[in-house]
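What follows is a single structure, and I will ask about it in a moment.
For this view, one protein chain was removed and the others were kept in their places.
Labels A and B are assigned to the chains in the order they are written; within every chain, residues are numbered from 1.
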Amino acid sequence: MAYDYEKSIRPGKLPHIWCPGCGHGIVMKGLIRAMDTCGLDKNNTAIVSGIGCASRLPGYMDCCTLHTAHGRAAAFAAGVKMAKPEMNVLIVGGDGDGVAIGGNHFIHACRRNMDMTYVVLNNNIYGMTGGQFSPTTPTGANASTTPYGNPDPTFDISKLAIGAGATFVARTTAFHATQIDKLIAEGIKHKGMSVIEVLDDCPTCFGRRNKFRSVVDMMKRLKEVAVPVQAAAKMPAEKLEGKILTGVLFKEERPEYCAEYAKIIEKAKGANA
Amino acid sequence: MAKKTALVQGNEACAHGAVYAGCKFFAGYPITPSTEVAEVLAAELPKVGGSFIQMEDEIGAMAAILGGSLTGAKALTATSGPGVSLKQELIGYACIAEIPCVIVNVMRGGPSTGMPTGPGQSDVMQARWGTHGDHAAIAVAPESIQEIFTETVRAFNLAEKYRMPVQILFDEIVGHMRERIEYPEPGELEVIDRAKPDVSPEDYKPYDSSKGDIPPLASFGSEYRFHVTGLNKAADGFPTTKPDLVDAEERRQIRKVEANRKDIEKNEEYMTEDAEVLIFAFGSTSRSARYAVNELRKEGIKAGLFRPITLWPFPEERIAALGKQVKGMVVAEMNLGQMIYEVERVTKGSCKLEGAFRVDGEPITPAQIMEKVKEVN
Partner (left out) sequence: MSSPRVEVIDRLCKGCSICVEFCPTRVFEMDGFIAKVVKEDACIKCMQCELRCPDFAVKVHTE
């Protein structure tokens, strides 16, 4: 049977705004499958985003959706979750949105360990504004604001999330379509802050400037650079140069923020009684 | 039974007023001289099943209260000048997405770090025009501890009723001053909750203005699923660039305040009936102004005080009328001239106008005001 994505999408909203070959659509399909796997109730699920091409994703989803301001998704989401902890809260957005302008909210969301799932669509560029470099644009790559090549070092978003305290961190790519939903589903089921970084393609703004002949070329590159963590463990260091580890990169159990706050409420009510 | 009274600080009264109003969510970031609002709510909110979160910065705090408010919770943040500056983009978000929330600004001087422990009234224009784009604004400016309590309740009521952000502005002096106040009994003050949709989830449109300028707001996590964005949007909440829809939406969001000025505006007038000179003062400055009125009257000068409790929308009609009644007006404010521009705009030269300004971290004295009154009398 063809997969029924339409039941999760608001009627009349397709076609979406993304360019031909933009990986955001592939990630959105993965997200829908993951939500199905976890049996999330639409009424009780909020999808929160910032600003950017990736951040337009919630508008298509038939849930409680919140398209906020650039970089602020994680902070809005924290408010939703704190005020209604029984809601499933998912965050989606781009690399610029999440770790440039939103970097502060991102790391603190990881640190608090609220039960939320953040899917970062990392296409290594600012797509919506026409291809300026982001904190994940490779050093030396071309962007509209790096006429002599990008001088900036990069963030590794997954490492950033682990360092900041997220308790489930996984990475995959838009090429590894079946892994996207599996990892997101695992993240949703995990009790605590989960970050799923999906390496994505932006043919319009990144591909064109960086000598990719086509979307398919970009997909093939994603296939080539990805090495599953388990395989990487058995590989010599020189073979891992330029590769990107995929799969579940980190997982630990740590007290979840809202559960801890519920105890505070009990304590305060007790003191009041 | 005797009323419950307590000796409290302005910031504490604000926090207790919020709880009285039904506030269930606070997000903030510490900053002098507002921090006590957060400290009290950290203790009080969990007692009533609400929640408190200290965010990583004021932008995050503003974002969090908007997220919280969308779940149906009455939400508050409190800060001071530098924090309000950081919140501006999201105050605009609250305006366009029409999300009820209350923002407390315990004013100090500025710009920038200024004098963190000194009082100021220099954020009043920011409260009107701080965020970019066209938008309406509601801001209240209590002068006493008791009034901080009641105006906090009213700020929540206005936010919920008009589905928009409301700012409470008071300065460091009232924020940190202690006075004995009476706690109103439950039910004594009106408490308004936002209107809920009266249509089925299938028919619900979050910005449907066919039944009035303030569309009911459903809550996230109910059977109503809807979309919220900061883009210009159509009635269904989804982005639009259609000129007629954008225009109608922007005008409605301003009209909902303009058309309801009578309900929103609140002023105090002291000895204005026969006044020949008027002092326009708000917040803690009006305490000096009232004293000045009494002193001037003793000297035979027919002075009066107009004190806007609602700073925004500006009390245009009444000030225009008083401008015709009196020979001169003095605007007393702890800044170098902000509300005076509004008074000037509205009186259109119908009376003499002077300002009594001060920004050195000390309050404006009655003597300073009296001197200016004599110049315009």
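Simple rule for what comes next: contacts are C-beta pairs under 8 Å (C-beta built on N, C-alpha and C of every residue); 3 or more make two chains touch, one makes a residue touch a chain.
The shown structure was predicted, so the numbers you read here are calculated from the model rather than taken from an experiment.
The chain not shown here is in contact, across the full complex, with A. Taking the complete complex into account, A:219 is the one of A:141, A:170 or A:219 that touches the chain left out.
When the full complex is taken into account, the listed residue touching the unshown chain is A:177, out of A:177, A:225 or A:262.
Within the full complex, the residue among A:15, A:153 or A:236 touching the omitted chain is A:15. For subunit A, the list of residues touching the undisplayed chain reads 1-3, 5-6, 9, 14-16, 18-26, 29, 177-178, 203, 214-216, 219.
Just so it is clear, only the chains that are shown with their structure count from here on.
Subunit A makes touch with subunit B in their complex at residues 10, 42-44, 46, 48, 51, 58-59, 62-69, 72, 75-84, 86-87, 104-105, 107-108, 261, 264-265, 267-269, 271-272.
Against subunit A, the residues of subunit B that register as touching in their complex are 24-25, 27, 43, 46-47, 49, 51, 53, 55-57, 59-61, 63-73, 75, 89-90, 93, 220-223, 225-231, 238-239.
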